[in-house]
Structures are given as C-alpha cells and as structure tokens.
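Input: a single structure, listed below in structure tokens.
The complex is shown incomplete by one protein chain, all other protein chains being positioned as in the whole.
What follows is chain A.
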C-alpha cells in the first residue's frame, strides 16, 4: 500500500492554495507528519486528498489506483479524514456516533461485526468508559478523541488527522499518537497527521513534510527536516536540535532576537 501525490493543485474559487505539490512515495506502515505554520495549506491538502476540495490538476495514487478518478463512496471507504471541527450538539451517545461513522460505508443493517468493531476501537483508544455518554456532555479533549475513534473505526487505507492533539492534555496527546502509530504499523496503512507540536512530530513520525504557502519546503526523516534552516525561516524562530537521554529528538525553540 503506497501513496504518491503528483503535481497537485487545488484551491477555493479563484484562490489557489496548493501549487503544484509533489509528495514522493509514502510507504505502508508510515506515519507522516505534516508541519507548517497556520494557513500553510495543511487542511486543504487533506481535503483535496479526501475529495472535499476539487483538484485543479494532479494525481493521487493510492495503492496503484488514482483516487481522484474514484467515486465518493469508494473514496470514503479508502480514505478517512478527521477535520479540525468535530464538536457538535447532536443527541447521540459516543457509541452511536462511532457506529454512525462506520455505517456510512457498510450497508444499512447493523451487524454484530459492526458493534464489535466500535467496541474494539473505543477500547483501543481508552474511551470505553465514555461509551454511553452523550456527545454534548464531553469535554473538548474527549470530543477530539472520539473524533479520532470515528476516523479509525472505518479501517481505511489512508488516515488523515488534522491536528488530532490540539485539545488534549500531555498524557492523552501521547496516548492518541501511540494508538495511531500502533494501528498504522499493525494494519500496514498510511497515516498523515497535521501537527503543530514539533516534539510530538519528532517522537512519533517516520517522515515529516514541511509545508508553507501551499508548497513543500522540506521532506524527510524528522532528524533531517527539523535540523534544516527552512524550519527556522518558516516559523521565524531560532531552533536547536538536541538528543534526549532517552534517545529521542528535542526541538529547543525561542524567538529570534
């Protein structure tokens, strides 16, 4: 299972957000971090991969087939996208909302297998105790984790998570990323995760893509990308990379004087 994006251009109305963007082959089982400043085009990239934004040009090749040429239902079965807005006031329980995400692509009748899958994903993400809680009763962080569950339950080939940790405390940031990472390696799928926290990106991602103004500035392993001068330019900060005693990377950043 591989993903390759070639000459992708997309935007809203006359405004072009992504300009001739290329992503060389992403291998199965890889967790790819998408980093870059606000309004860099991260969400637009996800939406164009999902088909929510029409492509001006370009090809998205997932596992040998062109995604752009496939129908909505087919795409929904293969790609699961978690948007940044996930809170809602619908009168549904957590269990119902996760089942709902699954039922969009698996027929009308609820089968025993559907229920087991919902239960399993809730357990994997440590959300079992929230199962019959109403969506409107959840905290911001809990809603975000349930949104991740809704995305992962569909068992897609490509998972796109738009800032899945933005509302989470430290423990849950790490536990969500660990669960996603585990799912990616065990199921041999591909995940792309937009992250603002460079340390989180360094810790969990196999590869990082730095995006600015709809273009890819850097692409490579975390230790390579994070050490590039483009990081400093893009974020307008001074950085130094250190290795912690545990052997992971630490990005030390401060505003340039």
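Methods note: a residue touches a chain if its C-beta (ideal position, glycine included) is under 8 Å from a C-beta of that chain, and two chains touch if they have at least 3 such contacts; residues count from 1.
We take it that contacts and distances are computed from a predicted model.
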Practice task
Pick, from "Iron ABC transporter permease", "Proteasome accessory factor B", "NADH-quinone oxidoreductase subunit K" or "Glycolate oxidase", the protein name that UniProt gives for the chain of this complex that is not shown.
Solution key: "Iron ABC transporter permease"
Problem - Full-complex contact with the absent chain, from A:118, A:168 or A:251 - result: A:118
Exercise for the section: Check the options A:57, A:136 or A:223 and report the residue that touches the missing chain. Expected result: A:136
Handout entry: Residue among A:59, A:100, A:174 or A:253 that touches the chain left out of view
Key = A:100
Exercise for the section: Kindly state which of the options A:61, A:128 or A:239 is in contact with the chain not pictured. Expected result: A:128
Fill in the blank from the handout: Logged for chain A, residues touching the omitted partner chain are 50, 52, 72-73, 75-77, 80-83, 85-93, 95-97, 99-101, 103-105, 108, 115-116, 118-119, 122, 128-134, 136-137, 147, 150
